[in-house]
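One protein chain is absent from this view; the other protein chains keep their places.
We just call them A, B and C in the order they show up, numbering each chain from 1.
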Amino acid sequence: MIAFLKRYEGLWLFVHSPAAIMAAVVAVVILVGAVLAPWIALVNPYDLSSFSLFDGLLPPVWEDGSNPKFLLGTDDQGRDMISSILYGARLSLVIGIAALTIAAVLGVGLGLAAGYYGGRFDAIVMRIADVQLALPAILTALLIDGIARGILPAAIQQDLRVAVLTLAIALSLWVNFARTARASTFVQMNKEYVQAAIMMGQRPSRVMFVHILPNILGPLLVIMTVDLASAILLEATLSFLGIGLPADSPSLGTLIRIGMQFLLSGEWWILWIPTLFLVALVVSINILGDFLRDVFNPRLR
Amino acid sequence: MLTIKDLAVKFPSRFGDVSAIEDVDMTIAPGEIHGLVGESGAGKSTVGAAVIGLLSTPGYIAGGELTLGDTDLRSLSEQEAHAIRGDRISMIFQDPQTSLNPLMTIEDQLVETIQAHSDVSQGAAVKRAVDLLEEIGIDNAATRIKAYPHQFSGGMRQRVVIALAICTDPELIIADEPTTALDVAVQSQVLDLIRRLAKDRQIAFMLITHDIGVIAQIADRVTVMRKGRVMETGDTEQVLSRPTHPYTRALMDAVPPLDHRITRFRTPTDAETAPPGSIPDNAAERWLLEGQQHELLGLTLDGIHLSFPGTRTSIWRKPDPFVALQDINLTIRPGSIMGLVGESGSGKSTLAKAITGLIAPTSGTMFLGDNVLPAGRARKRNDPSRQLIQMVFQDPYSSLNSRHRIGDILSEPLWLYGFVNDAAERRSLAAAMLELVGMAPDAIDKYPHQFSGGQRQRVAVARALLARPRFLICDEPTSALDVSIQAEILNLLKDLQSVFGLTILFISHNLAVVRQMSDDIAVLRNGKIEEIGSTEGMFERPQADYTKKLLALTPVMPRTWQV
Amino acid sequence: DEFRWASTTDPQTMDPHAVNSAPVLSFLNNIYEGLVRRGQDMSIEPSLATSWEPLADEDGWRFNLREGVTFQDGAAFTAEDVLFSYQRASDETADVRSWFAPVTEVRVVGDYTVDFITKAPNPLFPDSIANFMILDKDWAESNDAALAARDAENFATMNVNGTGPFTLASRDPGVRTTLVPNTAWWDDVQHNVTEAVFTPIGNSATGLAALLSGEIDFIQPIPLQDVAQVEGRDGFKVLEGEETRVIMFGFGHEHDTLLYSSDVTDANPFTDPRVRLAAAHAIDIASIDRVLFRGKIEAASQLVPADISGFSEANQGRADFNQERARELLAEAGYPDGFSFGLKCPNDRYINDEALCRAAASMFAAVGLNAELSTGPVRDYWPQLREDDFDMYLLGWSPGTFDMEHPVRFLLHSQDNEKKLGSWNFGNYSNARVDELLPQIQQEIDPAARQAMLDEVVAITQEEVAYIPLYTQPLIWAAKDNVDLTQRADNFFMLRWVTVN
């Protein structure tokens, strides 16, 4: 057993880190809940006939006037809070993960190539990155959202809101990946194994993706977790500014935005339960990110 | 004065406490230079760090006694221990490039250290700092002291480091590989300085090094360590010339002599490292021999000139290019080993890269055999020279992709050059090749980090061989390795060369190593060839002043001590 | 006393003719005055005109002006100013020129008499110009502000010179605007405000916090769900009323096919009145009232609320909540399993607009009308409606003239660009009889005859379910207890009725 763990150091570290275990448990529970939402949720927020305004504004079960059917109460539409949250986490995670994947592919690809080829190509990529950085995420989202609205037929716009938002978030995150990948690639380029590969006459794409990429994965993975958290938060913020998702596709961010209206009105659960949930999710992702950082830090080995 | 008794240091790790050193005994008298030698990981640095109380976390002293004069170092509180540091014990680190705070001037660093330990005014501290710099041989100290570390050369920096270590008049200085990063010329100056300080100021030195030559030159007494334990301790002459411990003897055998050539190093015959050729009917060997399409190939460099563009700092002026190689004319005879020596920065690696096509010379022509060797980008990916020329790099820790298995690393050339198209066959050939370079075939499924530096270097050699090269460049292949492991690798290279008839360019800054390896030698300095000739001729009758100086300054064991 | 108040939007300009928007008109009504004005109950009363009567020999109205009124800079108010203001307000550069579409000419008869000549008899004309504000001719001309600012600012964008009860002390657009009383005002002063500071606060939670922390005295509006919170606190009160705005669903009457349907692609079921009626029966207005609006709305039967002139007493019934009936009607119309369609809603225009649409979509779904809801900010909502990009949409309408004729003109008459009719009838509901009745209603002087025609229009459009009127939007203001003020149904806030105790 010890030998096995020694071989998989990360795993060994993991079983010895209560914080990481807890974070992983929370993340996994949320993830599983999100994946299984269509089967375990009481109502389906996308199926308008599965809930009724009649059940609106019911408090959680431990408060007066609650309905035991709705454990954590209902929102102003009569949707079960638990169901909304499960579906919301599902959507948030889908957006977050998809945005992250796009950002990572784009950023790592450009960063790797910039680091590998250097010179003019590198300069161009870095200037593009500057332009991106000068356009804060919110503005990028507006841009993408606007363009999509301008060029897509109206009939599919609504369906594409999620895609548009994902793309917007992805665009505001790729620079991170590109910069990190580029910097790490520069370091790797001076490593002798890369020189050996180039010297042997291997194709640039092979050098980049087969040789260099696995070696710079560590810091990228860390960015991934941290940025997954920011992507989820960014989505919430964009929703707050009215450029996020429509209210009938409840992401965690949209739920919080809607809940904000009930901050004072006594229906605290509509705001605070999704918020709590979001915090739990983001914190646990961040803890896992920190944990990964430790695992990948050669000095701590 | 410094007494170490039964010292044990442990590092708590993820898998329980690991003993770094155990039962270490040592005494150092005032004015004594006490050498501490041993292979990498023997625990030399740990002893030093334990004495000065700077064990890297999470290490701790598990037992034993440490006394300096009448102070029990182990009983000190955190504050008291810190007060002793610098005041009574100082330390010098290996790398002068990184030992100084890059953001502070030399003056600031000296003054702050002086003022930390004695209650003197700013003016007095500055004066003392200037005097000290002059004492250790920095000209113009009064103005140079305002400079930042990066404005000093390596040797000067190491002197500043020493000045920092002695500016508070400590009783003991722990010097952890103080000259390893320096050129021989600078090294000899630093060693002189240490010797002078020990004599004049009666400072005791704990000199940690793995260079036996250095020990032989200046140490009064020496302690040999291995795997955290003291093997042998005694007067330098006694330990080096009449070692009592078998390990010390083996260590001595592995030290390459400067003044004569030995055919093979004597190494402890280890089952794991059977010499190649002794393995009957090795598949890899057969494969290599049958694949020799070319007869022996030589390499000729004709008027190679190479400069790097300087960094631009002004709009109006074009930056001066940095000339790394000038007018290099060199012929490497087919089947011979050409040694290339020169101090750091002289352009050795640049030359190697030019030959491999990683960078292009500004002018000049290269010939491989009778064919012109295209330079830089002009060399196509499928140019035959890509396969014929292979290289073994200096740093075994970075020359293998740490994310690839040994098997993948070794199969790559087979696949790339289209030698073997069947994956299973590639694998068995790789395994056979591992055997040939003296490694267990089960290494094939492991990752590089699971091996020691020496083993990795063997893998690197194996990878180069699997390309069926005719010309091999070895860029300081052993400079990162211990002497004993160096000896094994050098033996391996010699054996392979004799069996396969390779032409080798062997780069090193260690004259003794080059002497053991090469048939001819070229001496490089500031990008120019100073001297070129047969090895024996050069060592016996050096022509160029520079070569003479190099030979004179290289620390060696007195011939009489040699076993 | 100093009085500080907040609302969601800053008036974009101080020019009374440049922008026809409620925040601007509401704010400037404190500074400028028109010939007539509205009282606390929305009735028309004399202002700069003391009396008016229809012209005897031609179509039009004569206004007798008040004498002795001066502008805030001291200049006297005369008929010239009225003529000038008319010219300015009906110029191409002015956004309020539609008010004067029926006017052909304005004649200065005497220093204090002005005639407005109209194309046809226009009994409602005085009502329609309650927000027509009068500027001083000399002031405007000498300050290069003779025309309303359109592309660039002019003097009138940031400066005022009205006859009203307050005048501008300082203005920092989007941040704060300070008014002080006009000491030379002609009317009896009912307020006791010495300085009034207006701050726009866009975020409703922030606005409420500002009220509760005592930094402002009054805010309009506050979110419905926070009413209980404010009422529950000592020292604060909530003013509830009904706006004149009726919220309704509209249909794409003239579309041949549905744009957003996944099942019915070759027809537009909403052209069938039975389907529209089914949709009306699907709405559970009581639940909407209870959950979304906390019991603060009044269900609507027609396009105007009950206290608007022209309201049809005879047609007060509305389709009840009856899912059974809705399904039957759908089946009759040939859609026993219902169908899907696109529902468009703004999300920042009306109170709880988005929540309402979500709830409605869920109610529609319960009878088989599967709404694909799409919501967006109003800035691109109107363009979508103009491009006919909807199957069903949400609209709120407040009759600018406080008369039933207004929605008939804008929402029920078929689209007619030339005559500028039916311009907000996005689905182009079209009924020949309604089109025929509108000009007659506009010209009819006799109230009973006019009402009869309006009743007929309402009956027709109810019968055909031209729209589904839902409810009258509530007006919720909140103030400190020590402030007395008047809540007018047009959501205009008049400083002249404020007293701080």
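By definition in this document, a contact is a pair of C-beta atoms (placed from the backbone, for glycine too) under 8 Å apart; a residue touches a chain by one contact, two chains touch by 3 or more.
In this section, contacts and distances are computed from a predicted model.
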{"item": "Omitted chain, identified by the protein name its UniProt record gives, among \"ABC transporter domain-containing protein\", \"Glutathione transport system permease protein GsiC\", \"Cytochrome c oxidase subunit III\" or \"NADH-quinone oxidoreductase subunit L\"", "value": "\"Glutathione transport system permease protein GsiC\""}
{"item": "Chain not shown, its touching partners among those shown", "value": "A, B, C"}
{"item": "Options C:Thr13, C:Thr78 or C:Asn431, residue touching the unrepresented chain", "value": "C:Thr13"}
{"item": "Candidates C:Asp1, C:Asp95 or C:Asp484 - the one touching the absent chain", "value": "C:Asp95"}
{"item": "Selected residue (touches chain absent from view) among A:Val162, A:Ala231, A:Ile258 or A:Val282", "value": "A:Val282"}
{"item": "Chain not shown: contacting residue from A:Leu135, A:Leu160, A:Met189 or A:Leu217", "value": "A:Leu135"}
{"item": "Residue among B:Val47, B:Leu133, B:Val161 or B:Ile332 touching the omitted chain", "value": "B:Val161"}
{"item": "Sites on chain A contacted by the missing partner chain, in the whole complex", "value": "127-128, 130-131, 133-139, 142-143, 145-150, 229, 233, 236-237, 240-241, 253, 256, 260, 263-264, 271, 275, 278-279, 281-283, 286-287, 293, 299"}
{"item": "Touch residues of chain C, complete complex, unshown partner", "value": "10, 12-13, 18-21, 92, 95-99, 149-154, 157-158, 172-176, 199-203, 205-207, 209-210, 212-215, 348, 377, 379-380, 382-383, 386, 400, 410, 417, 420, 423-424"}
{"item": "Positions on chain B contacted by the hidden chain, ascending", "value": "52, 54, 56, 82-87, 89-91, 93-95, 98-104, 109, 112-113, 116-117, 147-148, 150-151, 161, 164-165, 167-168, 311-315"}
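Criterion: only the chains that are shown with their structure count from here on.
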{"item": "Distance-to-centre winner among chains (Cα means, whole assembly as reference)", "value": "A"}
{"item": "Chain centre separation in whole Å, for chain C relative to chain B (CA means)", "value": "86"}
{"item": "Chain centre separation (chain A, chain B; CA means) in Å", "value": "46"}
{"item": "Chain C, residues touching no fewer than two other chains", "value": "none"}
{"item": "In chain A, residues with contacts to at least two other chains", "value": "none"}
{"item": "Chain A partner contacts - residues on chain B that touch it in the complex", "value": "14-15, 353, 356-358, 380-383, 386-387, 390-391, 393-395, 398-404, 412-413, 416, 463, 467"}
{"item": "Residues of chain C touching chain A in the complex", "value": "204-205, 208, 223, 225-226, 228-229, 259-260, 284, 287-288, 290-292, 342, 347-348, 354-355, 358-359, 361-366, 370-377, 380, 384, 389"}
{"item": "Chain A residues within the chain C interface of the complex", "value": "47-49, 51-54, 56-57, 76-78, 149, 154-155, 157-158, 242, 246-248, 258, 260-267"}
